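Comments concern the structure below.
Note that one protein chain of the assembly has been removed; the remaining protein chains are unaltered in position.
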């Protein structure tokens, strides 16, 4: 079996574990993504809980199987919860995902918080090309919270971020995943050009990575979550090329993905860095 | 006419009143459920308003026909609004529904608030089996905000909660309703196994109970809201067994329910306690 086929088998195994374990995933996320993220996690087989207040953050992270922190529309109360939960996750060795939405000099408040959260060593950092590139120290431009860069231009710079996290994931037309475990870049293809036209898909992907992290290694979790989205997006588009219907079909396929579909449609390349 | 048929006729009458009166329902709810709850209430014929700040809570509850308080993702500002609105509702004899999302020792902040809100005598308390069981003083486990118990195991313990509220509703594969009015348990069947896979359905059900409370007795309101959901869920699943499409069809049927469908599909049993 070649290395790519071995990865696909591990994705299938991760999917199977996600459905049998139904891990409890704590999400501290934004007002745009809250409903959508919960629906994606439920559809994928996980058990989401949006616990984002400082009074319950510590006790809840202690029982959660994974944690997802998203900086989309932070409030001061959420900021406190983020710090407490990230610190708790580090102590309890609970995997956690950091999604630095909008990272950059224009949105300084959240960017300072992202910098601060790095001290608690996220398991995975995921973002679009602009966010990851800026976080990696490159001067880049973004357009609000949407990227102005292509993911393929960025992954070579992103390697420096592996000192902060076990995996770095850059989403775009193709997704690129760097990991401490493998000295290579994993490219995940699929999806549809309609996917970025549905808000919060990236945010929900971050939470799905966290869910997979509860049942497998960070590397496989990150690849599995991206593959899960890539296949669902591809099949949804084939069935429903209109935006509203695409979004409905996407949730159908997030839910109905199975080992056969993974084996048939997973489109993964291993690139040398 | 037997007792069950009489109940169905009262549900039909409640549905008719809901559509003619279009009661104004104040919702203090969580970030996951806000949009979905407003859509469910509009679809069912009510007029929702998500007024959840402490500055407007008192004046708004005074004009609202019913109030729904949900502890899903509380903020400190919302907590203050909850107390003011619950107290106001008690003073103005406005029916109000308490949904103690995640009640239990892990989520102490909200659970303390729930305990505190009981002093304002909610009209109805609704929750899943874990929440209601824990609130009834039984030591139980939950998985985040999802139940690990079956609703049928719990209703016999829940009777003690009737000292706090006129009705107690426990949702699950079957729903069970206890009420001060009838010395029995009402079992409502229907729905679909996909319903708990759509986030915030329970939260929206709590708000729908509040809407019905504005037009009929608490007992009939609680049974009517559960029947409304059970029929919509059952018919939606028959039409669309995929998750995304199910959610669309569910809203279709919340909207298009009518007396004929209620009479044809209401599946209610009266059990001795």
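Order of writing sets the labels: A and B. Residues in every chain begin at 1.
Keep this in mind: a residue touches a chain if its C-beta (ideal position, glycine included) is under 8 Å from a C-beta of that chain, and two chains touch if they have at least 3 such contacts.
Source: prediction; values computed, not measured.
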Of B:9, B:146, B:173 or B:252, which one is in contact with the hidden chain? B:252
Residue of B:50, B:118 or B:182 touching the missing chain in the full complex: B:50
Considering the complete complex, of A:75, A:90, A:189 or A:239, the missing chain is touched by A:75
Residues from chain A at the interface with the omitted partner, ascending: 30-36, 72-76, 102, 106-110, 143-146, 196-200, 242-245, 247-248
For chain B, residues touching the missing partner are 22, 24, 26, 31, 34-35, 38-39, 42-43, 47-53, 55-56, 59-60, 63-64, 75, 77, 247-252, 254-256
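Simple rule for what comes next: only the chains that are shown with their structure count from here on.
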Could you work out how far the Cα centre of chain A sits from that of chain B, in whole Å? 33
